[in-house]
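Every protein chain except one is present and positioned as in the full complex.
On to subunit A.
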Amino acid sequence: MVAFRFHQYQVVGRGLPSAIDEHPKIYRMKLWATNEVRAKSKFWYFLRKLKKVKKSNGQVLAINEIFERNPTKIKNYGIWLRYQSRTGYHNMYKEFRDTTLNGAVEQMYNEMASRHRVRSHCIQIIKTATIPSKLCKRESTKQFHDSKIKFPLVFKKVRPPTRKLKTTFKASRPNLFM
């Protein structure tokens, strides 16, 4: 599989132990970031909004990348997100069909950028889940829940097998059928 732009990390952290609180509560977050450094930064961003703790008086205890358990199985992913548009914040629920969660998240970022012109730094993922086929809400994912799926490929553009063999001009008109 091509390298994913967004990796899933699990970040575990807590406030620093002090005289008043010998064993502060430990918090764990699963989030998406392009690399580990960004993941830690995002962790503090979200934790600051939820608890009275900052990076300066806290510590990250562990950061691990989470990999897909079953990358050869096709799953329906539901992603709940919060994004900032030009006029305010909105919540959204999107469904994607993919083999891995990272792939579905990458699809989501691409789709938000193309359909709503929302860049990746304006998107916050609230929740992701694998949805069983019965509970899918969107027609565009439900149309592939067919065990006898069959469709023709209507437009067949013939490509040279390597970019080296690409030419600007062709001697004859290509046949696009089949």
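Just so it is clear, a residue touches a chain if its C-beta (ideal position, glycine included) is under 8 Å from a C-beta of that chain, and two chains touch if they have at least 3 such contacts; residues count from 1.
Quick note on the criterion: contacts and distances are computed from a predicted model.
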Name per UniProt, for the chain absent here [options: "AP-4 complex subunit epsilon", "Serine palmitoyltransferase 1", "60S ribosomal protein L14-1" or "pantothenate kinase"]: "60S ribosomal protein L14-1"
Sole contact to the chain not displayed, among A:Lys73, A:His90, A:Arg117 or A:Lys137: A:Lys73
Identified contact with the non-displayed chain, of A:Ala3, A:Ala19, A:Leu50 or A:Leu153: A:Leu153
Touch with the omitted chain, as defined above, among A:Tyr45, A:Tyr89 or A:Phe144: A:Phe144
Sites on subunit A contacted by the missing partner chain, in the whole complex: 1, 72-74, 97-99, 141, 144, 147-154, 156-157, 159, 161, 177-178
